[in-house]
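Reviewing the structure listed below.
All protein chains but one are shown at their positions in the complex.
The letters A and B name the chains in turn, as written, and every chain counts its residues from 1.
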Amino acid sequence: MDKLIEMLQQLVNGVSLGSIYALIALGYTMVYGVLRFINFAHGDIYMLGAYAGFLLAPIFAHTFKFGEFDTFTPQNTLFILSGAGLIMILSMAICAAIGVLIERIAYRPLRERPRLNVLITAIGVSLFLQNITQYRLGADPKAFPQLIPVHVVEGLGNLTILTSQLAIIIATIILLIILRFVVMKTKIGLAMRALSLNPTACSIMGVNNDVVISFTFALGSALAAAAGILVSMDSPSINPLMGNLPGIKAFVAAVLGGIGNIPGAALGGLIIGILETFVVAIGFPQWRDGIAFAVLIVILLFKPTGILGRVEREKV
Amino acid sequence: MSRSLLSLTFALLICASISFFGENFIASNFAYYYDILISIGVNIILATSLNLVNGYTGQFSLGHAGFMAIGAYASASWSNHLDPVIFGITGGSGNPIATNAAMFVSMFFAGILAAIAGFAVGVPSLRLKGDYLAIVTLGFGEIIRVAILNTDFLGASRGLSVAGTYTNLFWTFGSVVLCAYVVLSLVHSTYGRGFLTVRDDEVAAEAMGINTTKYKVVAFVVASFFAGVAGALYAHFKAFITPEGFNFFRSVDVVVIVILGGMGSTIGVAVAAVLLTILPEALRALAHTQFVPQAYQGLLENRLILYSLLLIVLMLTRPQGLFGDGTAFKKWFGRSRVN
Partner (left out) sequence: MDSLLQLNNCTIRFGGLTAVSNFSMEITKGELVGLIGPNGAGKTTVFNMVTGVYQPTEGEVLLAGERLNGLKPYAITGKGIARTFQNIRLFSSLTVFDNVRASFNLRLKHGPIHALTRGRAFLNEENDIEKRTLELLKIFNLDRLREVMCKSLPYGDQRRLEIVRALATQPKLLLLDEPAAGMTPTEKSNLMKLIEFVRETFDISVLLVEHDMRVVMGICKRIYVLDHGVKIAEGPPEEIRRNPKVIEAYLGEEPP
């Protein structure tokens, strides 16, 4: 029975971690879907999301009484969640704007050029974001303010799930549902899907490709920002380089699920999160970061199209 | 011996002479510049070798630092454990013949090991296209770093002391000469045109009978060999190495040099290596003069902010780098042909 509880525990931990990776992975996969381009700087949007929360929280701290609650009670839950939710939404909006700005300035001018050029530009953007943050806000880790009270969820017996983990999982589910709605049921979502299949046909049919691409970047960046806020609620130390590892692991997740495939990204994120948690649980903590790279290599060597991906044939 | 090999030997002899007569003088009186000189040499080797893969063959490798790491740690381990046994060197010092022989063997071992790693990584990876290859090479670079980090025998996160600072101007610039010779001889031959076809149009290259994967692997292995050699030089210069010194940023450093130099030109890349090695030092010096207001000194010293802006601006405005495909050089030096 204990073993079962233990496994369930690790599963929850893995799902919580995986949700973060999933949110970030979605941005990679959507941008790749419409542009066939890996946005190296995406992981740093996640970092900026966390920092946006860090800078915004003090402004609303008084109104929403951040850090003043010790536990969730039926009376304060709504209030707490609206406070945290506001910070998250604001952060998402800011990062969406940043994402659109980056695309406009650094990537759009290179759309006709060989893809190598824009890959390198993306690396440049990534380094720039990291280092400018480091320069302006310091390289040392900062303490993310407490937006929600973090404690073990009551009534689950031996299962230790933190409120922050629950928040991550629930928020991710909500965001995924919203995303699915946007992608499947709105006109712009349809345009995104069409663009990923055939950009030329799209523009002929009257779609403004630029607008759709900007929207895609906005969407992906918003999700990454959400991930940044959520992860900081759980693990409140943020630093300018925090986007590197999660960024690359999320990319692996996107590839694992099939790059360009939205459900695939979510699936991939969960798998990577669970794998990473189990690797640590069975006693190899030093390999927790290496496991994602190992998965990457295995996937790219044996099934580059990923679990749910599509094959793309070059026309000769 | 063919004429080309003769020229190579001659160039190496010149390096040897400079080293023999001038080494100690320069090292003692111009210590700061000596350091920069060695760093320039190491960067030229890294950049010109990577240029073979990224520039001439058009593949996007982001893991060069990983092979440098293998070379550094391989040569360090070799020197630490085998030099006393084979060459009778204790604590890194001994008679000149012994230390130089030790350095040669150590460097060779580093190169070979790095080349083997290059083959192991290259064969499965080079089938992948552009973006994927970049990520896989980045992944391999990180795996190598993490593996070293977790290997106690190699000092793990504490770092590894290297017995014997054998690196001198001869070994450094001799290696530069050798690396440049190898890359240029390979490329300026009918065989070498094959690399360029892989870059230009793989489908057409295959249709002309060129086994594109084989060419990519050859370029990758050769480049890895010299990255290993550069690692060995670095290890026996700093006398202390840590895995952090060979992380993704180091790979990016080299990639920036290659792009700045123009990806089709060995000379351009070498010049870029010189410029970008000196640049941070120059900026540091400039920051402390009275020309720069206090507020901006930190910015100048922060090499990475400038690097990243340089990358972005370069890609937007002059993606062919400073020297493009080297046609400018060809005009100066006359058409370089096989003979």
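Assume a contact is a pair of C-beta atoms (placed from the backbone, for glycine too) under 8 Å apart; a residue touches a chain by one contact, two chains touch by 3 or more.
Source: prediction; values computed, not measured.
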Problem set entry | Candidate in contact with the missing chain, chosen from B:Thr48, B:Thr197, B:Thr242 or B:Thr277 | B:Thr197
Exercise. Looking at B:Ala163, B:Val182, B:Ala227 or B:Ala272, which makes contact with the chain not pictured?
Worked result: B:Val182
Exercise. Considering the entire assembly, which residues of chain B contact the chain that has been omitted?
Worked result: 2-5, 181-182, 185-186, 189-194, 196-197, 199-201, 203-212, 218, 264, 325, 338-339
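What we mean here is this: only the chains that are shown with their structure count from here on.
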For this session: Between chain A and chain B, tell me the centre distance in angstrom, where each centre is the average of that chain's C-alpha atoms.
Result: 35
Seminar exercise, completed: In the complex, the residues of chain B that touch chain A are 58, 60, 124-125, 128, 130-132, 134-136, 138-140, 142-143, 146-147, 149-150, 203, 248, 252, 255, 259, 298-299, 302, 304-305, 307-312, 315-316, 319
Problem set entry | For the chain A and chain B complex, residues of the former touching the latter | 37-38, 106, 109-110, 113, 115-121, 123-128, 130-132, 134-135, 244, 248, 251-252, 255, 286-287, 289-290, 293-294, 296-297, 300-301, 304, 314, 316
